[in-house]
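For this view, one protein chain was removed and the others were kept in their places.
Up next is subunit A:
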Amino acid sequence: MTNDTSRANGAELVRFDKVTKRFGEVTVLDELDFSVATNKHVTLIGPSGSGKTTILRLLMTLLKPDEGTITVDGELLTHEQKNGKLVRAGERHTREVRKKIGMVFQQFNLFPNMKVQRNVMEAPVHVLGLDKDEAAQRAKDLIELVGLTEHLDKYPSQLSGGQQQRVAIARALAMRPQVLLLDEVTSALDPELVAGVLDVLSDIAHSTDITMICVTHEMSFARDISDRVLMFDKGKIVESGSPEKIFSDPEHDRTREFLSTVL
């Protein structure tokens, strides 16, 4: 099932095929087709309730689509082949494909029962089976990358929101995912803490070849890191293009209207 050429730069890493997601009566995503190429950074913008976060949660398998399929790195995420038939993915298959994906949440979601370093090394040790020393070194390197070396030995509750979010970024990166999902990562932060988090992320975006899918209301950040910006409204992509194009010369009235409210 694995497609060997899919890792090459420019190939499709994430693909949604006619994905529909409903919450009760409300259709949040309506037969959505969209794909993200390897090494690209894609930002999803649009009014709240337009389905952006739902896309990330579907990819992280926190939600299941009602219809359609999602493919990651050539492998089906939502389904698997069993006896020649396509069936809903079981827990084991889901966990295997999910390893390619990492996520940073709006509310950080650090584990309050673990100190900073253990937050970062827990999954590499117990999920990837990494040697403790190796995982500790990897954690230290990443915590240094996000500028928190002096806080290694603290509990999350002893850190500011911005610091917690930077630990959460290090924690997601420690799993070496191919795709990093960023779900409004600065929305819960005090205004003066936003820049520190965005600086770290933009460093990562420019210095690594990780693929990013980002939901944000920080338009200048979106402009800085994105290769492509997708404008969403009512579960559909209204417009897609380079950040220059979308922010300076949008084609659709809906995009213009939305940008005028946030810029």
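Observations, loosely collected:
The working rule: contacts are C-beta pairs under 8 Å (C-beta built on N, C-alpha and C of every residue); 3 or more make two chains touch, one makes a residue touch a chain; residues count from 1.
The definition used in the following text is that contacts and distances are computed from a predicted model.
A single chain of the complex does not appear, and UniProt lists its protein name as "Polar amino acid transport system permease protein", one of "2-oxoglutarate ferredoxin oxidoreductase subunit beta", "Methionine biosynthesis protein MetW", "TonB-linked outer membrane protein, SusC/RagA family" or "Polar amino acid transport system permease protein". Among A:11, A:37 or A:60, only A:60 touches the chain that is left out of the view. Across A:20, A:35, A:109 or A:240, the residue that sits in touch with the chain not pictured is A:109. The chain not shown here is touched by just one of A:18, A:88, A:126 or A:252, and that residue is A:126. Take subunit A: the residues that touch the chain left off the picture are 60-62, 91, 95, 98-99, 101-103, 105, 107, 109-113, 115, 122-123, 126-128, 147-148, 150-151, 154-160, 162-163, 171-172, 175, 192-193, 195-196.
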